[in-house]
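The following block contains the structure, expressed as structure tokens.
Shown here: the complex without one of its protein chains, the others still in place.
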Amino acid sequence: MLIQFFIPSKLSSSVYNEITNWAQLIYAFALIVGVFGLVKYHLGRVSRKSDGWIYNLVTVVSLFLMAFLGFAFGRKDGGAFMWIFNYFQAPMQASVFSLLAFFVASAAYRGFQARNTEAVLLLLSAVFIMFGIASVGNSIPPFAEIANWILMNPSMTARRGIFIGVGLGTIAVSLRVILGVERTYLGKE
Amino acid sequence: MGFWQRARYIDRRIIFLLMLLGVGLPLLTNIGLPVRVTRDVGNVYDYIEGLNPGDVILISYDHDTGTLPEMIPMSDAILRHAFSRNLHLVGMALRAEGTAIGRQNFRRIGAEYGREEGKDFVFLGFRPEITAAILGLGTSIERVFPKDDRDIPISEIELMNTVRNYGDIALVISISDDDTPVYWVNYANARFKAKVVPAVTAVMATTFFPFIDSGQIRGMIAGLKGAAEYEKLIKIPGRAGRGMDAQSIAHMVMIGFIIMGNIAYFMSRKGK
Amino acid sequence: MDIGFIYDYLIASERLGIWIAALLTLAIYSFLYKDNPIYRFAESLLIGISVGFLLVTTFETTLMPKAFEPLAISFTGIFGSGGFGAFGSFLWLLVPVTLGLLMFTRFVPKYAWMSRVALALYIGFGAGASIPANMQSYILNQIDATIRPFLAIDSFAAAVNAAVILVGLISTLSYFYFSKAHTGIFGKAARLGTFYLMIFFGATFGYTVMARISLLIGRLTFLLRDWLGLIS
Partner (left out) sequence: MRSLLWFSVITLFLSPLVFGFGLRVADYPNDDGTRLVISWEKLPPPELEAADPDSYILERSTGSDGDFAPAAVISKLDPTLTTTDQDLNKDEKYYYRLSCTSEGIVWVSEPAGPYTPVENWYNTGRTNVLIGILLTGAMVGWFISQGKKGRSQYLRPIAGLLALDEAIGRATEMGKPILYSSGRGSMNRPASIASMNILGSVAEKVASYGTPLIFPNNDPVVTAVAQEVAREGYTKAGHADKYNSDNIYFVTDSQFGYAAAVDGIMMRERPATNLFFGTFEAESLILAETGNSIGAIQIAGTDSSIQMAFFIVACDYVLIGEELFAASGYLSGDPQVVGTLKGSDYLKIVIAILLVIGALLGLLNQTWFVNLFVTA
């Protein structure tokens, strides 16, 4: 993988594709193991009649129903499988996602209290951007310009610093893995 | 615990409720806060206003369903403007999820203005492989889309007899939630001199500032706010105006929370 | 066949779908008040459906086309015209499938260690691929972007901006320096770095608020318009 990056030839890209396929297959089999564990966990709670077992049953039944519909009738548009996806899964996911609108408000109330210099900077920069980009402040030129300047200069700089740090960090972790210095991920020293 | 101390740790549900009202009420009541038209949106409007009836605009729906709340108002406003000016529209999608939305929007707004599919507008459908598709359209639309979305061969569609490639298209608008318009600029504009306008989410807007500076794009419509400006220009209030009211009020509620939070913080410290 | 009947059916299934979607949306929102049985029901349903969806898609887009179908083709090929070549590709295909099957040893704790072979390969691939990618986009490209503006300084403002960025980047890097205490001049630089970081965090937060509110607008528009018909 490391070497492949420098070799543009056809052999190299087919090796790359092959390895990607392997990784996908490992994922697929791991998924079967994971789903098996999940079903075992939920059924265990159902059979023990643990607290709230009825919800565990809901999960298992909906999982099997969805799998049955998918395997038996396919994933066609207009089929039952996609209908459930469109009217059950998609709206619920979108709703959970939109909870963020509430959570940004409650987080801002608590998190933007000006306790020290750092917090003041956090607060000011958030307010300028929020105000400079929403319609009200955007109509007042200096607000929009300050917001843009913050975004393009100090804010982008810090992001770059984070990138370089993360870049060095990931390379160090990868090297530790490849050189075998760190093998906790394999569960043995 | 004093009042301010308690205010610092206010029940979150009060914040949630205020947020819900801040977004919900403007949607229901249509307040109509003033909207200032920015240069970028004005340029798009002016350019389309300057086209002659029968000129063709290509609109590509290059987005997923997750960002619909921002995409649809932009699409609505542009389509209304184009149909009201008797322009012809060709639609397509470079993202699978954009196809259904584009098709629906074309027919819905087309019907509002009594326009006829095949004669005044046509929806071509979806093509994967962004680069290949954009380059291909420069050669021949028919080669990229042999049939339209209804499975009618392009050669049998009246409108498409005069529209062969970018040479016959006055403007390309890419409605997108990612950097697909960059491809339109790099290929359709740089290679074939097509005029490109991105209509993108507010978050993506900064990506395109350099292209505006360099004059590679004519203007830009960004997010709900851009759509609200456009609605103001064409004088047809739509959902962007309402959405923008909700957006602005929600922002003010947010800033209110931050100010309240700080007052509570300082007062509770003073009380100690 | 009666077309009208199908049309009625489609309309009915869409109406039903909208009702279901609306009620589930409310069920999720009820969590904001407090955890309750309705939310818990929706949550359990979402987990079950999404795992079922994932299972079917993974099976049809990965296992079938990348393992079972080619295996079957090369297997029949051995006895048909494929001969030795087909046997080779059959063996080659068996490698990833065997790796995948090793995951099943996790069911038997005694042999679970065998799955580590597959996991080690999986992690190793990722680690190898991430090194050059990170060097390129997270390090070299960022250095390039920082010093390039110095080539085109044509105004006082451009000079100030370039300097703000350079000083900021170096001080942010000193914040990430681990093997030296943050004291003295070095400590001041690191402190300046945290100021930059805070500005970035604030800006990111403020910038994202708008998109998050758009999501809520989208859901409320669905409830008020598509479901209740309160707005046109």
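Order of writing sets the labels: A, B and C. Residues in every chain begin at 1.
The definition used in the following text is that contacts are C-beta pairs under 8 Å (C-beta built on N, C-alpha and C of every residue); 3 or more make two chains touch, one makes a residue touch a chain.
No experiment lies behind these values; they were computed from the predicted model shown.
*Asks:* According to the contact rule at the top, which chains on display are touched by the left-out chain?
*Replies:* Missing chain, whole complex, touching shown chains: A, B, C.
*Asks:* In the whole complex, not just what's shown, which of B:Leu21, B:Ala190 or B:Ile259 touches the removed chain?
*Replies:* Checking the options B:Leu21, B:Ala190 or B:Ile259, the one contacting the hidden chain is B:Ala190.
*Asks:* What does the interface between chain C and the hidden chain look like in terms of residue numbers?
*Replies:* 28, 31, 34-35, 39-40, 42-43, 46-47, 50-51, 53-54, 103, 106, 112, 115-116, 119, 122-123, 125-127, 129-132, 135-136, 139-141, 143-144, 146-151, 153, 162, 166, 169-170, 173-182, 197-198, 200-202, 204-205, 208
*Asks:* So which bits of chain A touch the chain we can't see?
*Replies:* 2, 5-10, 12-13, 23, 26-27, 30-31, 33-35, 37-38, 41, 44, 52, 89, 92-94, 96-97, 99-100, 103-104, 106-108, 110-112, 122, 159, 161-166, 168-177, 179, 181-182, 184-188
*Asks:* In terms of residues, what is the contact footprint of the unshown chain on chain B?
*Replies:* 12, 138-140, 155, 161, 165, 167, 190-193
The rule is simple: only the chains that are shown with their structure count from here on.
*Asks:* State the pair with the higher C-beta contact count; candidates are A-C and B-C.
*Replies:* By the number of C-beta pairs in contact, the winner is A-C.
*Asks:* Round to the nearest whole Å and give the separation of the Cα centres of chain B and chain C.
*Replies:* Distance between chain centres: 25 Å.
*Asks:* Which integer distance in Å separates the CA centroid of chain A from that of chain C?
*Replies:* Centres of chain A and chain C (C-alpha means) sit 4 Å apart.
*Asks:* Could you pull out the residues of chain C that touch at least 2 other chains?
*Replies:* In chain C, 32, 207-210, 213, 215-216, 218 touch at least two other chains.
*Asks:* Residues of chain A that contact two or more other chains, please.
*Replies:* Only 90, 94, 97, 101-102, 104, 108, 123, 126-127, 130, 133-134, 151-152 qualify.
*Asks:* Residue numbers of chain B touching chain A in their complex, please.
*Replies:* The contact residues of chain B facing chain A are 8, 10, 12, 15-16, 18-20, 23, 33-36, 38, 65-66, 202, 206, 225, 228, 244, 247-248, 250-255, 257-258, 260-262, 264-266.
*Asks:* Mind pulling up the chain A residues that touch chain B in the complex?
*Replies:* For this pair, the touching residues of chain A are 90, 94, 97, 101-102, 104-106, 108-110, 112-115, 123, 126-127, 130-131, 133-136, 138-139, 148, 151-152.
*Asks:* Touching chain C in the complex: which residues of chain B?
*Replies:* 13, 16, 19, 23-24, 27-28, 67-70, 201-203, 223-224, 239, 242-243, 246-247, 250-251, 254
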